[in-house]
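Every protein chain except one is present and positioned as in the full complex.
This part shows subunit A:
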Amino acid sequence: MLNRRTFGKSLLAGAATLSAPSLLRAQAGWPSRPITYVIPFNPGGESDVTARFQQPFMEEITGQSVVITSRPGAGGATSWAQLNSLEADGYTIMNTIVPHTILQPAMKDVGYQTADINNVFFFHYTPDAVLVRADSPFQTLQDLIDFATDNPGALTMGGSGTNTANHLASVIFGDLTGAKVTYVPFSGSAPAMTAVLGGQIGGGMSYTTQAVRAGDQVRTLAVATEDRVAALPDVPTFRELGFDHVGGAYRGVAVPAGTPAAVQQQLSDVIGQVNANPEFQRQMTEAGYQVVDIPLANVPAFIEERQGAYAPAIERMRG
C-alpha cells in the first residue's frame, strides 16, 4: 500500500515524466503553428518589402506560414512600445530598425527604451547615400562639399523626417566633411526623392535603395558601405573618398521579452539560413539592400557599437 509520501513522490515523478517531453516538445517543436510578423510601418515601404522577401524562405525552412501584418504609427514607435506586452512564445515577431530604436528614446519619451527591444537578428541595412539630380552641377561628392563649405547653409538636402536615420546621417555628414547644408525634412523617403527629382532641393540624404529605384534620373555621389554596392558599381564609398562612414538603416527582428532562450536562438538560426540563401541575396542586392549577418550572440555588441557611433551626432541633435 502506498503511504502518503511515496504517493506524493510517485505523483511528482509521474508529473515529471508527463511534463518533461511536453516541455521539450514546446521548444524542439517550434514552430508548430503560424508566425505573425509585425511590421511597424505602412505596406509598400522598405521594412514591408524586405519582410516579404524573407517570407517564402522562412516558410520553407520552418514549414509554417508567416503572416505579415502592418501596425504603423509615430515612425514605428507605436509598435515598439507595445512589443513587450505581446505574447512571448515565439509566434509573434516584430521588425525593428537601428538607428530608430536608439534615436527615438534618446530624443523624447516614446514609451520604450533601447534596451527594451529584444533583437534576435539584424539581417540587412539600407546604406546611406548622398544623391543629386542627374543634371546637377555637382559631379563628385567633393564638388558638393566645396560648395557647401563656401556657401554655408545655401545647399538644401532633403531626407525623411526629423530625428530619423536620414536626419542623423546628415548631421554625421556635416561633422565628417565640415559641409554646412540645410536639412529639409519630408514625410518619407519617397516625397524627399520627388523633391530631388523636381529640383526643389539641391540634393538628397537618402538610401541606396532609393538611388537604385530612381535609376539614371539621379547621380549618386557616395554610399556608406564597406565595399561598393553591387547595384551601383560606379559609385564610390565614403571610405574611398576619405570619410569614415559606414551605416544606414539596419533592420532586425525582435521578440517580446521573456521569449524562451531556445526559441530565440532557433529564430535567429532561421533568419540566418534565409540570409544564406543565394536567391534571397540576389533579390536583396538587386534592389540595393546590403545583407548582413548579426545573429543573437552578436546583437548586444552591435547595439553598443552603434550607440557609440551615433552618440556625438545625437548629442548635437538634442541641441
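Descriptive notes on the structure:
Keep this in mind: contacts are C-beta pairs under 8 Å (C-beta built on N, C-alpha and C of every residue); 3 or more make two chains touch, one makes a residue touch a chain; residues count from 1.
In the analysis below, contacts and distances are computed from a predicted model.
With the options "Cell division protein FtsX", "C4-dicarboxylate ABC transporter permease", "Biotin-dependent carboxyltransferase family protein" or "Stearoyl-CoA 9-desaturase" in hand, the undepicted chain maps to the protein name "C4-dicarboxylate ABC transporter permease" (source: UniProt). Among A:35, A:155, A:223 or A:253, only A:155 touches the chain left out of the display. Only one residue from A:31, A:75 or A:204 touches the chain missing from this view: A:75.
Within the set A:193, A:246, A:263 or A:303, the residue that contacts the chain not displayed is A:193. From the options A:83, A:120, A:201 or A:296, the residue with contact to the unseen chain in the full assembly is A:201. For subunit A, the residues touching the absent chain in the complete assembly are 42-45, 48-49, 52-53, 68-75, 77-78, 81, 107-111, 153-156, 161-163, 182, 184-187, 190-191, 193-195, 197-201, 213-217, 283, 286-287.
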